[in-house]
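One protein chain is absent from this view; the other protein chains keep their places.
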Amino acid sequence: MADARFFSRKGPFSVAEIAALTETTPVNAPDETRVFQDVSPLQNADGDILSFFDNRKYLDAFVNSEAGACFVRPEFVERAPQGMVLFTTKDPYRAYAKAATAFYPFETGNGIISDNAVIDSSAKLGKGVQVDAGAVIGANCEIGDGTIIASNAVIGDGVVIGAGCKVGANASISHSLIGNLCLIYPGARIGQDGFGFAMGPQGHAKVPQLGRVVIGNDVEVGSNSTIDRGAGPDTVIGNGCRIDNLVQIGHNVELGMGCVVVSQVGISGSTRIGNFVVLAGQAGITGHLEIGDGAKVAAQSGVMKNIGPGETVGGSPAVPVMEYHKQTVALSRLIRKKK
Amino acid sequence: MADARFFSRKGPFSVAEIAALTETTPVNAPDETRVFQDVSPLQNADGDILSFFDNRKYLDAFVNSEAGACFVRPEFVERAPQGMVLFTTKDPYRAYAKAATAFYPFETGNGIISDNAVIDSSAKLGKGVQVDAGAVIGANCEIGDGTIIASNAVIGDGVVIGAGCKVGANASISHSLIGNLCLIYPGARIGQDGFGFAMGPQGHAKVPQLGRVVIGNDVEVGSNSTIDRGAGPDTVIGNGCRIDNLVQIGHNVELGMGCVVVSQVGISGSTRIGNFVVLAGQAGITGHLEIGDGAKVAAQSGVMKNIGPGETVGGSPAVPVMEYHKQTVALSRLIRKKK
Partner (left out) sequence: MADARFFSRKGPFSVAEIAALTETTPVNAPDETRVFQDVSPLQNADGDILSFFDNRKYLDAFVNSEAGACFVRPEFVERAPQGMVLFTTKDPYRAYAKAATAFYPFETGNGIISDNAVIDSSAKLGKGVQVDAGAVIGANCEIGDGTIIASNAVIGDGVVIGAGCKVGANASISHSLIGNLCLIYPGARIGQDGFGFAMGPQGHAKVPQLGRVVIGNDVEVGSNSTIDRGAGPDTVIGNGCRIDNLVQIGHNVELGMGCVVVSQVGISGSTRIGNFVVLAGQAGITGHLEIGDGAKVAAQSGVMKNIGPGETVGGSPAVPVMEYHKQTVALSRLIRKKK
């Protein structure tokens, strides 16, 4: 279904192949050699197509779907339309992710260095590295095997990027060490000076920013997001973090593993964030705070105090989320009284 | 008045010409051959200059202006200074827009392809297309007549862009179909992967994003704004939309016709927005919502629920705007009592 101008499809894959690669259990699958041609959401799927049912909100779509096959939790097997092949799993969306990736594998470097790229002779490029037209790679850079540097991206002197990464078009990276399998989206800015100066009426004196940005493995940094380098210590992004578009991460910030930072969030300097923290859209976090493992921050919240592990907060200034909901209710009652 | 280093002026235009091109009625204009040299706001205008009076707030400036001519609503004719030529119309600002565009026409492609652009041999370029230094155009792209691709912009493989468009410096576009007469400002990011993954403690599994961005005609996308492509369905921007700078539009979002999206707004994935909706600055819209035609969302609002056609909402979480104002008043009364 995907537009062939933009996507090229692998496959088909048989029931047995799909079950193996997604670690799911085929049900209602009399013929394990039957093949499927593509993946698609439930609404648009037909008999050759593999889909998924994850969110109960879409139960109707599932019950009425013409998809040939579907990833589904075991408890929904009975609700499936007649003849649909099922792959049962506790996590249908993850299984779909794996199957879709088999049909549409992620890009890896094709080993072609554009004649129109500008690469310093001291830079070390791994096997299969792809450098597109207009990309600029500075002195002493190290780029790992299979990494792609897209058109007009700029990699500053000394930057180290691991294997299997992609740096998107027009992104720029300086003063940074980046792990393997990272996706840096178009226009992301990584490693520039933090916002550090001594304020005063005679002028604000810039303070040299002497740290780096250190990014782990399997990290995504969204389009036009900005991650400033440390002032002395480093700015650190842990393994597996997902950072959406237009996010600001200030100098010396540390993110643990697996954090999810939604679009337009801002994290001020020197704040330390634990593992698997979720910051919803447009939230703002003041500087020099500690946010515990597994904490969640609601959209548009303004966090001014430390957050303990596992806590969920909302509002501006942010408070525990139950308190925030009560405030919202109290406020709406208040105006009903005033009428 | 405009700095000749940056702007080149056409004209002069006579009273008759101006009336014709702006569809206005000349008043106090004994000599229809009299010409005007330029356009300007009321404060800086002199006898050769054409201005406009639209916002009552500037009545004093109108009454005291030395502008030679002015677009004005009929009811203000009597307030005009002696000798000022008037062009009456219900919409003076729109008339001014047309006149100013006659003096300072929008740029169109000059047909020059820079030797320093990198264009795949399979790309199809229309008549008059201009491609500036450092721009990169991928395989099988189609670029319509008179479109400008500015310096260091990157157009990915297969992208289709209509006629009369401008793609600004350092912008990047992939996986997209764009209509005619669109202005994509510098640094805008269109068509990159949406923020889609199956979360889990063993890591967040990326889900291939198999849709496109489909943009209608006469659309503007502001500087450094980001529009992610769909996950399966497309992300769709209707005809005539105006999107300001630093706006985030998530995957699968649909905007109807003529929407105005002010700077730093964020729209989460799969939300559907009707026609002529206005989203004011820094507003955030949660995912999977429906926003009706003609709805208005106040600045910094946090929209968590559907909005009906024609409704205006404010606050975070957003409520009908009258309720929001009452909440604000109630809150300020509350603290007066507590003193």
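Read from first to last, the chains carry the letters A and B; within each, the first residue is number 1.
Here, contacts are C-beta pairs under 8 Å (C-beta built on N, C-alpha and C of every residue); 3 or more make two chains touch, one makes a residue touch a chain.
Quick caveat: nothing in here was measured; it's all calculated off a predicted structure.
Peer 1: Decide which residue listed in A:Gly144, A:Gly179, A:Gly240 or A:Gly266 touches the omitted chain of the complex.
Peer 2: A:Gly266
Peer 1: Decide which residue listed in A:Asp38, A:Asp54, A:Asp228 or A:Glu254 touches the omitted chain of the complex.
Peer 2: A:Asp228
Peer 1: If the hidden chain were put back, which of B:Gly68, B:Gly240 or B:Gly274 would touch it?
Peer 2: B:Gly240
Peer 1: Write the list of subunit A residues that the hidden chain touches.
Peer 2: Looking at subunit A, the ones touching the missing chain are residues 118, 134, 136, 140, 152, 154, 156-158, 160, 170-172, 174-175, 187, 189, 192-193, 195, 197-201, 203-208, 210-212, 224, 226, 228, 232-233, 246, 248, 250, 264, 266, 268, 282, 284, 286, 300, 302, 316-317, 319, 323, 326-327, 329-331, 333-334.
Peer 1: Residues of subunit B in contact with the chain that isn't shown?
Peer 2: Residues 1-3, 5-7, 39-41, 44, 91, 93-94, 96-98, 100-101, 103-104, 106, 114, 116, 132-134, 150-152, 168-170, 183, 185-187, 218, 220, 222-224, 240, 242, 244-246, 258, 260, 262-264, 276, 281-282, 299-300, 316, 328, 331-332, 334-335, 338 of subunit B touch the chain absent from view.
The rule we apply is simple: only the chains that are shown with their structure count from here on.
Peer 1: Determine the centre-to-centre distance between subunit A and subunit B, using the mean Cα coordinates as centres, and give it in whole Å.
Peer 2: 29
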